[in-house]
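Left out: one protein chain. Kept in place: all the others.
Moving on, here comes chain A:
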Amino acid sequence: MNTVLSRANSLFAFSLSVMAALTFGCFITTAFKDRRVPVDIHVSKVMLKNVDDFTGPRERSDLGFITFDLSADILPPIFDWNVKQLFLYLSAEYATKSNSLNQVVLWDKIVLRGENTKLNLRDMKSKYFFFDDGNGLRANRNVTLTLSWNVVPNAGILPLVAGSGHVSIPFPETYETTKSY
């Protein structure tokens, strides 16, 4: 501690330790919060096609098209000083003859802290293709859509939370065929 450099070293190391302790304190104040929020999903249109699938082992697979409405107010319990952003995603879950559980992500969104947090989306189309592994979507009674999110914190664990609203829709029995004139 007798030279400037030695004092600077000591000061800097102490500041970093104090900063680490403060970050841990920030994590501890928000680690045990319940981050579930009621979510309202409504599906307006469902269409099914049987198309060429070049990514799977068979020639044709089912492709679903869903148009949905989404509304949720996610501000109060979720955003606090330890949240940097939220990663929301809408996933469809169903069972078929060949697979007992299928989960497909249809749409996602990143909500940064400070942005508008009242979600009110109408007539949204899915971002990603709803391909089935086979032909199990036709006449499927129960396809459940759920909105979940990943909380990205400033410090600590990243909790994965399932939203408390989900909707089950049946898929049509027939494929949509393109009209030929």
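Everything that follows uses one rule, which is that a residue touches a chain if its C-beta (ideal position, glycine included) is under 8 Å from a C-beta of that chain, and two chains touch if they have at least 3 such contacts; residues count from 1.
The rule is short, and it goes like this: contacts and distances are computed from a predicted model.
Trainee: What is the missing chain called in its UniProt entry, if the choices are "Signal peptidase complex subunit 1", "b(0,+)-type amino acid transporter 1", "IBH1-like N-terminal domain-containing protein" or "Translation initiation factor eIF2B subunit gamma"?
Mentor: Its UniProt record gives the name "Signal peptidase complex subunit 1".
Trainee: Can you say which of A:15, A:98, A:120 or A:142 touches the chain missing from this structure?
Mentor: Only one of A:15, A:98, A:120 or A:142 touches the chain omitted from view, namely A:15.
Trainee: Check the options A:40, A:80 or A:108 and report the residue that touches the missing chain.
Mentor: A:80
Trainee: Footprint of the hidden chain on chain A, which residues?
Mentor: The missing chain touches chain A at positions 1-4, 7-8, 10-11, 14-15, 18-19, 21-22, 25-26, 29, 80-82, 154-155.
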